[in-house]
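Every protein chain but one is kept in place in this view of the complex.
Order of writing sets the chain letters: A and B. Residues in each chain are counted from 1.
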Amino acid sequence: MASPVELLSLSNPVFKSFTFWVGVLVIKIFLMSLLTAVQRFKTKTFANPEDLMSPKLKVKFDDPNVERVRRAHRNDLENILPFFAIGLLYVLTNPAAFVAINLFRAVGIARIVHTIVYAVVVVPQPSRALAFFVALGATVYMALQVVLAAAF
Amino acid sequence: MASPVELLSLSNPVFKSFTFWVGVLVIKIFLMSLLTAVQRFKTKTFANPEDLMSPKLKVKFDDPNVERVRRAHRNDLENILPFFAIGLLYVLTNPAAFVAINLFRAVGIARIVHTIVYAVVVVPQPSRALAFFVALGATVYMALQVVLAAAF
Partner (left out) sequence: MASPVELLSLSNPVFKSFTFWVGVLVIKIFLMSLLTAVQRFKTKTFANPEDLMSPKLKVKFDDPNVERVRRAHRNDLENILPFFAIGLLYVLTNPAAFVAINLFRAVGIARIVHTIVYAVVVVPQPSRALAFFVALGATVYMALQVVLAAAF
């Protein structure tokens, strides 16, 4: 088995792919904050008194456009952040490069699609459900491999 | 001190234990999504218009069963995800195996108990508070060890 030295080096194509997708997904998560801000200003929906731009405004929590982006954002936290942890440990189990790289791609692309169909252009179901389950399935597969590698 | 090569290898029992519990807890977190979905279908509580199964339904946000699972899920994000980060750094401080392995076990078991008593079978307090503080205490201990190791 390769040593952690080689596994966590960018000369390891599996780690390189993981690193690339983590970087892309971190930027994607942060875009949710900007998208929330855009919706807040568009709909004048601010959650804190100190954020109100005019004395005529009041705090507001139920704008459907703001809440939609916030749900998509929260869904990212629920799904992408566990992937960051398990993906690194999966790299350290020295998986077959072809499988691992395609799993990372699947998670990365599926989560970008999830955001688009949820919070950018609303697309009817089952598009969001499909994107959700592709990323979930790939991450659960990694988690099971990690548990098996560590259990015996 | 052992080198990171050995510390992040599955032949290091501390890293092996950490890896096992991260895998288990990632799967546990994902089960919260499924549990939320089960509650949503049971109570016909959907947050998005495109999720409504019938034209007679309306979006709904206040079902207590759905909200309970969502609170438990959010509590996982608040507590388990920081553990993933600090646990790895704690492994890299080369802690005594007996202490470290039991801390990981404490976090893993306490968080599973937390979910059960919060969102599966509601058990009176202080069961949930106890499960919460066992995991929190173990993680804070690791964080303090990490800060001390890095500060001097």
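Here, a contact is a pair of C-beta atoms (placed from the backbone, for glycine too) under 8 Å apart; a residue touches a chain by one contact, two chains touch by 3 or more.
Just so it is clear, the model here is predicted, and its values are computed rather than measured.
Touch with the chain that is not drawn comes from one residue among A:Ser9, A:Thr43 or A:Asn102, which is A:Ser9. In the complete complex, the hidden chain is touched by one of A:Leu81, A:Ala100 or A:Ala143, namely A:Leu81. For subunit B, the residues in touch with the chain missing from this view are 3-5, 8, 67-68, 71, 74, 77-79, 81-82, 84-86, 88-89, 92-93, 122-125, 128, 136, 139-140, 143-144, 146-147, 149-151. Even with one chain removed from view, subunit A keeps its contact list with that chain: residues 4-5, 7-10, 16-17, 19-20, 22-24, 26-27, 29-30, 32-33, 47-48, 50-51, 73-74, 77, 81, 84-85, 88.
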